[in-house]
Each structure stands twice: as C-alpha cells, then as structure tokens.
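Note that this complex is displayed minus one protein chain, with the remaining chains in position.
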C-alpha cells in the first residue's frame, strides 16, 4: 500500500482561525485529521461531526490537528458561509473549519475534487510527512479511528 | 390537571401538503402530534426529528397526524424556507411541516408565542377534541411517548 | 385477529413476592406484561431485561403488572434458582420473577410449552380479561411497546 502526498486545501473562507490560516504545508510535522462535511447532510450531522468533536477533545493534549472542511456539492444556496457560521456556533465547534472553494461552473468544490472524495462525510488522516494515509467515505468505528490516529502519532516526526 | 384548547397554528408556508393545508380545526376528531423544531438546533436534529420520523412510521396505520412546525426564533437568516426545503428533502421528512409565521419586530414567531414554548425541541400532543394534553420542552423517552400517544388514540372520538 | 386466554403459569419458585404468589387468575382486571428470559441469554441480558425494568419504572403508577419468567430450556445446571437470585439482586430487579417449572424428562419448561414460545426473550401482553393479546419472540421497539401497553390499559376493566 502506497500513499500519496495529501493535496493542499483550497479554502475561500476560514472559521475559528486567527490571522494565520492553516495549510497542510504549515502543519507538516504534525498529524492532521481532516473531516469533510456538509451542514445539511444527515450522516454528517448525526454521526461524523459529533465524532470529530469527540476526537478533538480526546486528543487535546496530543500532536493532532483536527480541521473541518465544508465541501458543499449540492444545495449550495442553503449552505452558505452565514449558515455555516450558525451551525458551528450552535454545535460548539471550536477547531478550524474551512469553506471548500468553488470554481465557476463546477458544483463540486476544489478540495473535494483534488482528493477525489465520493461524498460526505469523508475522513482523511495525514501523517507528519504530509502523506494521505487514510481516506474514508462514510463512518469509521471509534475503536478503529482511535487506533489509526494513535498509530500516526507514534511515528517519529 | 386541566388542559386548554390548543391554539390554532399561524403558518406562513407549508411543505409536504396538498392544496388543503392543515389546521387544528380541520383535524378535530384525530390525535395530533406537533413537533416544533429549528433545523440548526442540535437537539432537534440529532434526537427530536428522528424520533418524530419514527413516530410517523410506527403509527402509520393509526388515527394520528404528525405535523412539524419550524419555529425559528434565532439566526433567522440561516434558516429560511429555502434552507428548510433542503433539510426536509435530505432527511426524507414526508409529513406536513409548517413555517411558523413571524410578525414584524418579533424574533419569536406567532405559534411559538401562542403556545408559550420555551425553546426547541418542543413536543405537543392534541387530543381528538382539540385539547392540548401535553407540551414538553426537550426530549421524551420513546416508551413514554408511545404510551401517551396510544392513550389519546384510545379515547373515543 | 382473535386472541386466546393466556395459559396459567406453572412456577416452581417465586422471587420478589410476598406470601401470596401471583397467578393470572388473581391478576384478572389488570394488564400484565410477562417477559420470559434466561439469565445467560445475551439478547435477554443486554436488551429485554433492561427494557422490562424500564417498563416497570415508566408505568409504576399505572394498572400494569410486570412479571418475569425464567424459562430455562438449555444449560439448566448453570441457571439454577441460586444463580437467578444473584442475577436479580445484581440487576436490581424488584418485580416478581417466577422459575418456570420443569417436568421430568422435558428440557422445555411447562409455561414455555403452554405458550408455545420459540425461545428467549419472549414478551407477552395479557389484557384485563386475561386474553393473550400479544406474544413476541425477540425485541420490540420501545415506541411500539409503550403504545401497546397503553392501548390495553385504556380498555375498560
């Protein structure tokens, strides 16, 4: 099994970041969990987002960065940045969340295309060297996800 | 314990209805479960709405009418009718859902005020005579909810 | 749909009862939920027994009698009355539980045979007139179970 370098993110707007917005390049050396979601996708809202919040809490003292990516590929008018801001506030999401950037004429946003994601929710794990070690469409069991994250964390920087 | 007549609904727009839109008056003789929600309220999305969908399925052959009421009292710009349409579609909600009507200058919509609801989710049970027999803010256990609905169904029309 | 009279119970020993031990005849006029289980049956222990405990709590003020029946039809040596006593104590089961009586040479005990139960867990609902209105092998959803109990409770004594 070989992995490729995780494609850099294309983000039109960030939430929960300071002046410096995150890039994969700037996070090199750390483990990154990227979870792609849509705020009106039931599987995301009911399972994947609560799991991501729990990951962020569980690994708060570990060298893991949790990042959300709002990869809207349908019903764009109902999931704009203003609506997302409310969603993040109501769900008390504190980690950085980017809005996946759209190119004119394409329903599917740029980051989603670069990763070849099939839909939402999709979970990606990027190792300390920036390699995309795991990409999963759908839900991952907590036991397995915890193990996969810890495995990457255990690798030497 | 006494109950009062359930206040009539004030709805600016209905979804999942035909030409005839539902009123409490027109449903007299049947049992009505009204669930008030907001599409970006986490407790609604994760628990109350899935429970209401399950009630509608479980009692499909009973003389029960399930009605949703979108009682938006905060973040109005993010939960407009277009966004609600997407939410209903994505969550496969087939029963009638009304948008609680707003009066200029009031954040809290009319039906919500008439019932004195404290927030979302709120569940109301109306008996065959139109009396408001139960109003509950928060979540109700399935066992108890099933029993309360059946108790009202067992009353003679 | 017709129901038959619920067969009387054959019990070799009762737990959680006083001097007067329950019979279906003595409970006529009340609704009875009988749950048949084995203390080493995983589906019983993980789902049916906790549900029965919850039913007893939820309907504590209603005219419902919850009764457990230990219908051991396999591994008899491991599920004797002494072991059952520990099980009831550890799980804080307070309602009456009977040990289904065995006849020499039959693995399947008498009550289980009289009801024609297919296995454990099995749930039976007996109405106020003593009729067996529901017999279900496996698990029943809380919403449906609550409704079925309340429907029988609503029938006039």
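Labels A, B and C are assigned to the chains in the order they are written; within every chain, residues are numbered from 1.
In this text, contacts are C-beta pairs under 8 Å (C-beta built on N, C-alpha and C of every residue); 3 or more make two chains touch, one makes a residue touch a chain.
Computed from a prediction, not measured in an experiment: that's the story for all the values here.
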item: Visible contact partners (per top-of-document touch definition) of the missing chain; value: A, C
item: Candidates A:54, A:77 or A:129 - the one touching the absent chain; value: A:54
item: Residues of chain A (touch criterion as defined above) contacting the omitted chain; value: 54-55, 58-59, 141-151, 153-155
item: Residues of chain C in contact with the chain not shown; value: 39-42, 45-46, 50, 75, 77-79, 82-83, 85-87, 90-91
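Note that only the chains that are shown with their structure count from here on.
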item: Chain-level touch network, classified as line, ring, star, complete or other; value: line
item: Between chain C and chain A, distance of the C-alpha-averaged centres to the nearest whole Å; value: 50
